[in-house]
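As you look at this complex, bear in mind that one protein chain is not there, while each of the others sits in place.
The letters A and B name the chains in turn, as written, and every chain counts its residues from 1.
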Amino acid sequence: MSRGRDEVEVLAPSSLREAVQVLAEVGAEAIPLAGGSDLMVAFRDVSKLPRGFVLDLLGLEPELRGIELVEDEVQIGALTTVDDILHSSLLAAEARPLVEAARCFGSTQIRNRATIGGNVMNGSPAADSLPALLALDARVTLLSSEGPRTVPLYSFYADYRRPVAKPSELLVSIRIARAPANPIESFRKVAARRAQAIAKVILAGRAWDVRAEEEGVRIGEIRLAAGSVGPTPMRLFETERILRSELLGPRLAAEAVAVLRSEITPIDDLRSTAAYRRLVAGRLLEDFLGSLLLQA
Amino acid sequence: MKVSFRLNGETRSIESAPLDRLLDVLRRDLGLTAAKEGCGEGECGACSVFLDGVLVCSCLVPMAQVRGRSVETLEALTRPGAPLHPLQRLLIETDGSQCGFCSPGMIMAGVDYMRRLARGEVEDDHEARLRAIAGNICRCTGYTKIVEAIDRAIEEAGP
Partner (left out) sequence: MTERAMRLVGNRPPQVQARERVTGEAQYVDDLAIPGLWHGVTLRSPIARGRIVEIEPDPDFDWSRVVLVDARDLPGRNVLPLILDDQPVLAEREIRHPFEPVMLIAAPDRALALEARNRLNLRYEAKPIAVEISDALEARVKVFGEDNVFKQIDIAKGDLEAGFAAATIELERDFWTGPQEQLYMEPQGMIAAWEGDQLVLRGSLQCPYYVQAAARAVFGLEPEQVRVIACELGGGFGGKEEYPSLLAVHAALLARKAGRPVKMVYDRAEDMQATTKRHPSQTRIRAGIDAEGRLTALAVDLVLDGGAYCTLSPVVLSRAVLHAGSAYACPNVAVRGRVVATNTPPNGAFRGFGAPQALFAMETMMDLLARAAGLDPLEMRRRNALRAGDETSTGQVLEQAAAADVLERAAEAADFRARRELYDRPQTGSIRRGIGLSLIMHGCGFTGAGESRLKGRLTLDLDARGEQLLVQVRTGSTDMGQGMRTTFKQLAAEILGLELDEVEVAAQDTALVPDSGPTVASRTLMIVGGLVARAARQALTSLGLEEGAGAEALRLALAGRGRLEIEEVHEPPATLFDEDHYRGQAYPSWGYACTICEVEVDMTTFEPRIVDVVTCQDVGRAIHPGIVEGQIQGGIAQGLGYAAFEEVQMHDGAMVNANFNRYIVPTAMDLPPIRVLLHESGQGAGPFGAKGIGEMPVDGAAPAYVSALAQALRTSFRELPVTPEAIAESFLRPRPGKADA
């Protein structure tokens, strides 16, 4: 017999220590809840309710909400809201693609509630923030009673919406690389309308150490990531490799676009078609490479 | 469980399940029916309220997260005998409310933007105004008159 929503218990730890302890004991029966923008929708279906209880994390805001410089990285607490990101001057300086992702994310109401940690743990391939984080070399820090561990975001998803975090682990923060000197960055989301929409295709990129040479443009470093084009948000390693291999010109650009189109694995679904996604992802890359040629 | 919270300036204490939606508690248990259910998924904005001064969809807020907090609904904007909020008045003057079902949420979103503006939290431009209400779907007006009401309300409020 399924349980009704009113029968589910909610535990609300008031410290990180307490939360981790609870997860160590009964993590497998719990669903951690932050801003609820995904989970409260899921809970409309009683089969999506937890077997045990809901772990309300908002009591941890003093410890887990905020954006700060830590050593050479920007650390974003897991309970930082998307609206916090949108209005962060630190991120405006260090992580433009992430701020752009926040700008086109959901609506005011959703940006106010949705947390970056919730986004990462929910792991939707269409999440606006995740390609941006991937392009910024994000690493996530998980904490359990046995201590912290850090996982690069590109290896965080085993499969469709399956993060590698264990039930005993809590996502506490995300760290991203600071902006290098003179970065060339892009975040493009393609969706059915200009607000309050779920992405059909996302492409995020950051390149630096880009120099114009006589025969073309040399890309020193580049990060590319895409959303809604596979079971998980994807870092485009193959495409990056090709782009670092030679001078950028029309030939290499065309080759990179071809590699990107083979690297992604889009599907037909209710929001778009595989063909459109493949086509547009490639054109977004062309566009980005065009801006590299212009700005180098 | 017993949930105590501030509602439109008064302390309330009610019995509710922790995952009960704030929207249901407002409408069913407290008789505050300005917030409407248009979709139940946070996609239409008709149920917008302020939670600790922050605009949220009350259909996505579990009561467990309301405990000890402050909730403000559209009802708080209009006190008996007091004039309407300028945005309410202007929505009437511009004919920006047709069927009226989206109006409570739309007003809350517009008021949120005006408050942020007054606090210096947002950079004001046409696009930002549209973005501020983009989470509120209206099926009657095509938005033209709603945007006009917001423009005029901001103009009246002055710099």
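As a convention for this text, a contact is a pair of C-beta atoms (placed from the backbone, for glycine too) under 8 Å apart; a residue touches a chain by one contact, two chains touch by 3 or more.
Not measured: the values here are computed from a predicted model.
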What are the shown chains that the left-out chain touches? A, B
Which of A:L90, A:V151 or A:A195 touches the chain that is not shown? A:A195
Among B:L7, B:V61, B:I107 or B:A153, contact with the omitted chain is made only by B:I107
Of the residues B:G31, B:G81 or B:G120, I need the one that contacts the missing chain. B:G31
The one of B:V25, B:C138 or B:I154 in touch with the missing chain is B:C138
Residue positions on chain B contacting the omitted chain are 27, 31-41, 43-44, 46, 73-75, 77-78, 84, 88, 91-104, 107, 127, 130-131, 133-147
Since one chain isn't shown, list which residues of chain A touch it in the complete complex. 1-2, 4-6, 188, 190, 192-198, 200-201, 270-273, 275-276, 279-280, 283-284, 286-287
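What we mean here is this: only the chains that are shown with their structure count from here on.
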Touching chain B in the complex, chain A uses residues 5-10, 12, 33, 35-37, 40-41, 43-44, 54, 56, 58, 87, 103, 106-110, 112-113, 194-196
Taking the touch rule as given, give the residues of chain B at its contact with chain A in the complex, in rising order. 17-21, 40-43, 45, 48, 54-57, 59-62, 64-65, 67, 109, 112-113, 121, 130-132, 134-137
